[in-house]
Every structure is written in structure tokens, then in C-alpha cells.
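The complex is shown incomplete by one protein chain, all other protein chains being positioned as in the whole.
Naming follows writing order (A and B), and every chain is counted from residue 1.
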Amino acid sequence: MAGEGTERRRAELLGRIESSVGAEARVASDGTAWISVPKEDVESCLAVAKREGFDHCSAISVTDWPEEGAFEVTYHLWSYRGKVLLTVTTRIDREEATVASAIPLWGPSAGIHERELHELFGVTFTGNPDLAPLFLEGWDGPPPFRKDFDWRAYVRDTFYKEDDPRERSYWD
Amino acid sequence: MSEVTGTETMREGHRAADGFDLYFGPVHPGSGNFGVKLRVDGERIVGARADPGYLHRGFEKLMEYRTPMQNAVLSDRLCILESLNWNLVHAEAVDRLRGTDVPERARYIRVILAELSRIQSHIIWYGVLSKALGFDTGFKVAFGYRDYVLDVFEFVTGGRVYPAGYLCPGGVRRDLPEGAKKRIEDLLAKMETMLREFEAYDSKTIAARCRGIGVLTLDDALRLGATGPVLRASGLAVDVRRDAPYEVYDELDFEIPTRQEGDAFARSIVRQREIEQSIRIVRQALDRLPPGPLPPVRPKVAAKIPEGEVYVRNEIARGEAAVYMRSVGENRPYRCKIRGPDLLHMIPVLEHLLVGAEVADIPAIYWSLNICPADMDR
Partner (left out) sequence: MHTHIHHLPQEGAHLASQATKLKVLIKAIWVLNWFNSCGFAELVPMVGSRWDMERFGMIITGTPRHADVLFIAGYQTFKSLERAKRIYEQMAEPRVVLALGSCTMSGGMYWDSYNTVKRLSDHLPITMYIPGCPPRPEAVFEACAKIFQHVKEM
């Protein structure tokens, strides 16, 4: 896949980020890099990445770990010049689910992901001026993508009729 | 970061002295299933706020309840306008987690179908853009040619628009049927004829209505998250197929059409040139296609996805598509985040381009972005 020159440049780039951030980056077999930092270091880590050429915020995502009482926030960054994918991950508390917004670094391209995640997971990105609902109108249920909201049970109880022979199977 | 945009004005509920609100969509021949709230002052748009969500199914969470093969079939439905391209991103994510060695013939077939899907998607774009600009012939011609591509899809995958997860984890569901190579070659010849027709129309119709409209500077494109043809028309020559090659793209020769003007016309030219490049890629892939036979993929419902996480990026017709898949070792993904190009193109980019534009230019701007509400809402 990647040539030697690309691998060397990637290693140098990641090395610089690692020393600025004080954490090690793991490089997967497909060449993508992954670095994990505590929540309080996320802002500075992302700023370092941006400075080092990660000018494209491809996506921001949240993964729900209810048994660990945490949300994992992942920032998937791409450097057009360096041609490296770097994912910065951090864990935040599930009850006090806040993390600093990445808008100061990537503008609306980060802000729109944060707005979606706020609606679907209930994570607050402090400093994002627009966390208004994105997709749902009049939804008063829990943040729908959380793991403790079981869709199959919800859908069965809300939409299907147990005494309708064609829908009985949803209860079996 | 304190620029005042029309969007901010809309959010804070300020009212221009003699402006009024206009709602563009969602039942509008020009908008499809998406709406934009506009604040208008005379003929000029001073505020724009996208109104998404008409198609929100919660796709990402639906995938958590399904096995990889079920998700392969579901992945068709991320965007019906380029379903094979979405099949591919999902299939690659699972393949990478499983460390699957996809057979070379399957990888070539994947590229052939993905490129045909790109061509087909750009044809749709050309057709609806023409219709929106009042050029009905372009619409009819484009959709006429598109049916030839759909016939090939039906021949290979069984479905005209939904291929039932033909590009699946492990490779492709089954080998190309006999005669496929000839049919695809014939199709490519038709596509070239079509391009010549499009070129004949350009100077008269599309150019006149698209030049200088909806200009997106490179700085704005990057800040607002534009990718794909939208970014390339604003001057940055990047393409996932070349910068982070997947399948067999690193073995094939193709150019990255790019323009500098960043207007609707530039985006139009970029996409037409991309059809040319896709034809070129498919021809090379057919030439280099390793011989068969290729056994069909036989998935087992209980087959687990090893624990791990991947972020896979592909270049689909509309731009950068990516899947972040996290597995905890079950036979279903634990989390599957889908990154489509259109969340960015339909909200930050579109709102930015509409502010300052004239109402009459809305169709040209809107359709020059080639957006798909399905992949925005998911």
C-alpha cells in the first residue's frame, strides 16, 4: 500500500505529535494512526494535530460504554499533505457528558458533527453555539443512540399489536 | 470566528427590516425531501437554515442489531443513488476488522461496479440539474442513458438500483455472469456517446446558468467540510482513491479532474470529466481482471467480527464516505458511525452558498452540490 517514503514521513509526523502530546500513537496494519488522551488534554492534542497539518476533520463520533459509565469521543482527522489518518480518542463521563468543542480548530465542519452527536447521544460540546436538534422534531424520548434505549423493545411496544396475528411474531 | 453569517441571523431570530421568510422544500420539484428556511430581502437571500431530518432512520443504530451480511444488504440503502459505493465502504470496514484477504478478482469486480455506480450517480446529477435549470432534454437524455447502466446492474447483481449487498464482506456475493465483460464494454461505448451529447449542450445551457454562481473558495471549502467534486472544483486536487488507495486503485491509471473557479459550472465540468475517468478505470479493470472462477461468498450468521476498530474512507460520487466500525467480538458491530459527504454539503456548505445569492439561483447552487438527503439524515 504505502511506499517507504510515505511511511517514513508518517512516522516523523506521528513522532512530532507524540512528543508534543505525551502519548503514544498506535499504527494499525492499514496505516491508520490511533492516539488516546485523557479528556483534559483533548483540546491541546487536537490543536497540535491541526498545526501539524491535519486540516480535515473527517468525522467526530461517540461510542457508548454504559457498563463503564463512559462515552468515548473519537475525532477522525485526515492530513491532505501528510496523507495520514489520525484518530484521537478520549473518554468522558456518561453522566456529566461534556467535552470542549472542536469548532475553534475546524469550524462548521466539526460543529455539524457535534450538533448531531448532541441530539443522538446527549453529549454537550462546550463552546459550540449551535447544538439545536438536527433530525428530530418533537422527540421527547432519551437520546436515541444510547445503548440503554432498546429499539426492538421500543418499536414492538409502540408500533406493533400483540393481538394482530401478522405481528404476533415480534413477541416470540 | 465571529463572522456574522445569515445562518447566525436566522438562529437568533433577528428580522431584516423588510425581509420575509421563504421555505424551499420539502415538497418542491427542485428540492426533493429536504428543506431550507430562507430569509429573503427582495430577490436576495440574507439568511439560510437547513431543515434536515425528513429521512432520518437511525441507520447507524439499525446496524448494531444486524450481522455483517444483513448490514451489507442494508448498506445499499444509505443512498439509493449510489448504493454500490456504500456497499463497498461497509464491506471494507468488516474485511479490515476480520483481516480478510479478498480475492484479487473480487477486488477488481468491486472497482468495476463502484465506478459504474459513480457514472450512474453523475448521470442522475446531470439529469436533475438540467431539469432544475429548465433544460428538459438534458433530463430525458440523461435518464435514458442511465437505464443502460441499470440494466448492467440488474444483469450482474439482480437489482436495478439495490444490489442486495452485492459488494459484501469477503468480496462480492457471486462472480460476474457469463457475458458480463462484453455487456460492460458495450455500456462504456454508450457512455462515451452520452458524454459527447452532454458536451454539445454545455456551452448553450448549463454554462450560461451556472457560470459565476455559487462560488466556493478553497478556504471556505475546507472550513465547511467539502469533499469530492465540490472540493476539487474549488482547486484542491485530492481523491481518496489516489491518496489512500483501496481495492486495486493503486494499480490503475487515472486523473483527478480539478478546477479553480469553485462555481457551479466548475463543479459541473469536474463531474463530467470524472465520468470520463471512470470509463477509463473500468476499461483498465476489465483488461486486468484476473480469470475466474470466483466462488460465491457464503456467510455464516454466527461468524464473529474480531474485536477492534477501523476507520475506512472511500471516494464515492458525492465525496468522501467513511465508516468507523467498532467491534467487541460479537457477530454484530458494536458501533458503526457513517460519515457521508452530504451532512457537510447540505448544511454548512449549502447555507454558506445561499447567503448572498439570488432566489433565482437556488436550483443551480443546490443541484451543483449533487446532494443526497438520505446520506445526510441516515
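Note that a residue touches a chain if its C-beta (ideal position, glycine included) is under 8 Å from a C-beta of that chain, and two chains touch if they have at least 3 such contacts.
Computed from a predicted model, the values in this text were never measured in an experiment.
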item	value
Option touching the unshown chain, where B:H56, B:R110 or B:H352 are the choices	B:H56
Hidden partner interface residues of chain A, rising order	135-138, 141, 144, 149, 151-152, 154-155, 159-160
Touch residues of chain B, complete complex, unshown partner	26-29, 32-33, 53-58, 62, 65, 74, 77, 80-81, 124, 139-140, 143-144, 146-147, 150, 154, 158, 160-162, 374
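Rule of thumb we're sticking to: only the chains that are shown with their structure count from here on.
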item	value
Between chain A and chain B, centroid-to-centroid distance (C-alpha), Å	22
Complex interface listing, chain B residues touching chain A	1, 8, 11, 52-53, 56, 58, 60-62, 65, 96, 99, 222-225, 227, 236, 238, 243-245, 250, 309-311, 313, 320, 322, 324, 326, 334-335, 337, 339, 343-344, 347-348, 352, 377
Complex interface listing, chain A residues touching chain B	1, 28-32, 34, 55-59, 61, 63-64, 74, 76, 78, 80, 83, 85, 87, 103-104, 106-109, 111-113, 116, 120, 129-130, 132, 134-137, 144-145, 151-152
